[in-house]
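The following block contains the structure, expressed as structure tokens.
The complex appears here without one of its protein chains, the remainder shown in place.
Order as written gives the chain letters A and B; numbering starts at 1 within each chain.
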Amino acid sequence: MRRPGIYFPQAPIPGRWRKSIGAIFTTTPPELTEEIRVNVPAIDFNLQRGISKNWFITGRILTQVVQSNVGVGVRYARPLTDRLFISAGDDMHVWFGVLQIKDVFNSQAYGLQNFPNVSVGYRFTRDVQMTLKCEAILDAYYKSQVGTLAIERNAIRYNGLAVSVVIEQPLYGKKHVSLGLRAAYSNFNWQLWSLYDTFDRNLFYPQLIFGFIL
Amino acid sequence: MNTRYLVLAGLLVTLLMGCRKDYEAPVPYTFSNMTGSGKFPTAIRQAINGVYTVTDGSDKFGAQVVLRWTYTHNGADTSHHLSVFTSNVGYFDMEPQPQTGGLAVGGYWRRLQDTEIGLVQLTVNVRRSGVVSPFTGRLATGDTLVVSGVYGDGDVTPTKRLTMTYARPLNPRPFSILAHRSGGRTSDLLPASENSVEIIKMASRLGATGIEIDVRYTKDGVPILYHDNTLNLRLIQKNGLAGPIEAYTYQQLNTLVRLVNGERIPTLEEALQTVVDETDLSFVWLDTKYIGSMQKVQTIQQTYLQRAKAAGRSLQIVIGLPSDDAVSLYRALPEKANTPVLCELDTSITRSINANIWAPRWTLGDQRAEVNAMKAEGRTVFVWTLDEPQFIREFIDQTRFDGILSNYACVVAYYHYSQQ
Partner (left out) sequence: MSHSLKFMAGVLIAVGLTLPARAQNRSVADTTRKRGPYAVVLSVGSGLSYYSTHLGVPAALSNEQVNRFGVPFTIRALWVPDHRLRIGLETGWTTMYSYRGQVDNTNSHVYVSAVPALVVFSMPLAWLSGDERSIARRLSLTGGSGAYIIHSRLDFDGTVQTNTLSLGWMAAASYTQPLGPRFRLSGELKWYDAVASENAAFAAQLQLNYRLVRW
């Protein structure tokens, strides 16, 4: 049995698509934004397609206008019991940002990140399913340019990890939503590339996930 | 089923609650602050200054480092410190250790990007025809200085070997290494808080030749050093007070507010008095974070320029203009003589007020044409606030800026002094 979901570790029917649109709100760490503590929203679009009974491919687009993140991945999911499901997968993301503001920025940057992930899902009732997802965050490439000067880092580096807890259930009528929290501990966060984080420390990035499953 | 809900909900809450890790870097060394140069008179200190190649310890500190002596005064006494600057954002702060035989220094090392810190003890030796012996002060041709010893992690007694061999003298090209917020940020976990008298005294040991300080007025018009708009937990110890710092009088701040590491918020005069009397810094940038008249700051600027001159100090004090509002405050000054200013806005505004220094943001890149034009007009050009070590190297190697403002003065010092 399948219920509408994006995070729940169960493949869509082979050949079928599923998608969601929503927003993800990230709270900025005080080490980087100091006095200004904000919740930065990003538009979050997910697209998944079933390949076989257990395999599916995932796609995701996150955008905040001046910077965006596009990822594709593959996942293997299977049930353990009639309520407990697990999956494992890997996502490859590319992010890029451009800031051209007179007398302030003439900068751009882009990078590659890889996210191996495992998820455990539990279906409480016919309608409510909860997923616990753990991701490792690996930096694969980084290039940053100001004016004509550029630097790059071309090495695979362990950046951090993230744990998400997401509940997927109907909100009203036939509309299902994903509602969850993602706690990321990472050295670098693509959304804050323009702050040029030089701390060699894992900072805490709490995120609120909300999306309508279409 | 209900208990599962509760357990998971509890997981959610605990996930959010104590989640931010508190980082710390306590200094494991207590300075004796011995006064006088002891076994390190001027000639020996100047001989030690230089670029060194690292053999043992290069995995920790890189293959090349810079050694440089600085001093602070305390009344009639002078304390000398030896700093080492590394390419991986590290610095050593060491004092002479007369109790150890030979020319010995000891102190601590710190990597600023994370919290790695430890003790270090070194002696200065000379290698003559392959034989290493303690340096007695005389250098003959063919002699090479070798500074070596041990370092450790945290407060553990140092046992790992560190060997640095003199390669060449420091790059003599004039260049301003400016430390941001009087020395560095509070979040970099330095021994003192940003914009405090304590960190001003440390600034040259961190590699700086000058500092940038943030000036604001209290409610009763006292100029103080404070960066943020509001009293917040980034900068001050929790005491329930919040909101704009301009809402509080000097008395309220001085009695009830302490910076994160326990210091008082200094007045501008206290800060400049410290720079003139106690440090070897040669440049102070007064960043205009206040609203209201600039006259009070101008008066203080001129007072301390005169005091520096009277004390025989080569010290530049400039007023920084970061915004259109600040430029208006400057234009509103009735008398502009002897008021050097630095302009962060574009070149046309810089020309219209005839600022001595132009200082654009580093995120605009090298701006070769504008920099050349400003320099041709006799202006100095700085760039700010650059912390990314790879970009610091690019800016020092590829651009014509006369100085860099950074939170990591030690990296700027490393790349500048080691440049060939």
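Following the convention adopted for this analysis, contacts are C-beta pairs under 8 Å (C-beta built on N, C-alpha and C of every residue); 3 or more make two chains touch, one makes a residue touch a chain.
What you see is a predicted model, and the numbers here were worked out from it, not measured in a lab.
For the chain left out of this panel, the touching residue among A:128, A:151 or A:195 is A:128. Considering B:73, B:258, B:307 or B:351, the position touching the chain not shown turns out to be B:258 (whole complex). The chain not shown here touches chain B at positions 2, 5-6, 9, 12-13, 16-17, 219, 230, 232-233, 237-244, 247-249, 251-252, 255-258.
Residues 2-4, 16, 18, 21-23, 25, 27, 30, 36-41, 43, 125-128, 167, 169-177, 179, 208, 210, 212-214 are the ones on chain A that touch the missing chain.
Here, only the chains that are shown with their structure count from here on.
The mean-CA centres of chain A and chain B are about 38 angstrom from one another, to the nearest whole unit. Chain contact summary for the complex, chain A toward chain B: residues 29-31, 34-35, 99, 102-107, 122, 124, 130, 144-149, 151, 153, 163, 165, 181, 183, 185, 194, 196, 198-202, 204, 206.
Interface residues of chain B, counted against chain A in their complex, comprise 1, 4-5, 8, 11-12, 15-16, 19-21, 23, 89, 111, 113-115, 187, 228-230, 232-234, 345-346, 360-367, 387-391, 394-395, 398-399, 407-408.
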